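Apart from one protein chain that is not included, each protein chain of the complex appears where it belongs.
What follows is subunit A.
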Amino acid sequence: MYSSLVRIQNTFGFFTTVAFVIAALIAASDFITPRAPSVGMLKTTNLQVVRGRPHYYSSKKEEYAIIKFSLDADLSSLFTWNTKQVFVYVTAEWPSTSTTGVTIASNATANQAVIWDAIITSPSADHLSNLGPAALKKLRKSAAGKAIDPSRGKLSLKNQRPKYQITHPSGKIAEMADVTLRLHYNVQPWVGVLTWNQGVDYGLWKQLSGGLSRKFTLPGLKKKEEAKKTS
């Protein structure tokens, strides 16, 4: 501490220590914050299988499932001061079938494909969201003066079109049986570890209640005339 330079170095050195300790405390504060996410309703509203090409010049034609769904979920308890954003996604899952059509029991969820996703930012991370200026202004206004906004975790989707039409490496997905939809979330904190929806309770973090739709069977291929009419 003899000269100014030494005082700068010592003060900055201790500052980094303090910053690290605070970051560790913030990360640890997640574990004393209860989480109880729940899904009120997750169901399909419209099922469709069409033939299409993976890309414009492809000579291969594949079957694509278009699964519309409705969702009511309350993920508001995931939004704490340390939450940067929550990634929410819905997958369709179905068991693997052998060539004879017999379900292989050990792989109950051998196939899993994302049909819809969304990023829900915390007000502290609105500047990171991938939105246009008008939508960003609206988002900021919705949480004006609030440091956290758990109401953003309340999802209500009615007859939502899927973002992604799904297929299978074999190119066949029509009349697939025992398909379920599942809601997943991924909490991305400012400091700390990423956490996904878990199958068991960890302390104050309860597992996602609900989040699984009833089993359904995909319909057969749409007739050509019908497919043309809808598109």
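Methods note: contacts are C-beta pairs under 8 Å (C-beta built on N, C-alpha and C of every residue); 3 or more make two chains touch, one makes a residue touch a chain; residues count from 1.
Here is the rule we use: contacts and distances are computed from a predicted model.
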- prompt: So which of "Trafficking protein particle complex subunit", "Dynactin subunit 4", "Peroxisome biogenesis protein 5 isoform X1" or "Signal peptidase complex subunit 1" is the UniProt name of the chain that got left out?
  reply: "Signal peptidase complex subunit 1"
- line: Across A:Thr80, A:Thr180 or A:Asn197, the one contacting the chain not displayed is A:Thr80
Message: For the chain not shown, which residue from A:Ala36, A:Val114 or A:Ile148 touches it across the whole complex?
response: A:Ile148
Task: Could you please point out the subunit A residues that touch the chain left off the display?
output: 1-5, 7-8, 10-11, 14-15, 18-19, 21-22, 25-26, 29, 80-82, 124, 147-148, 190
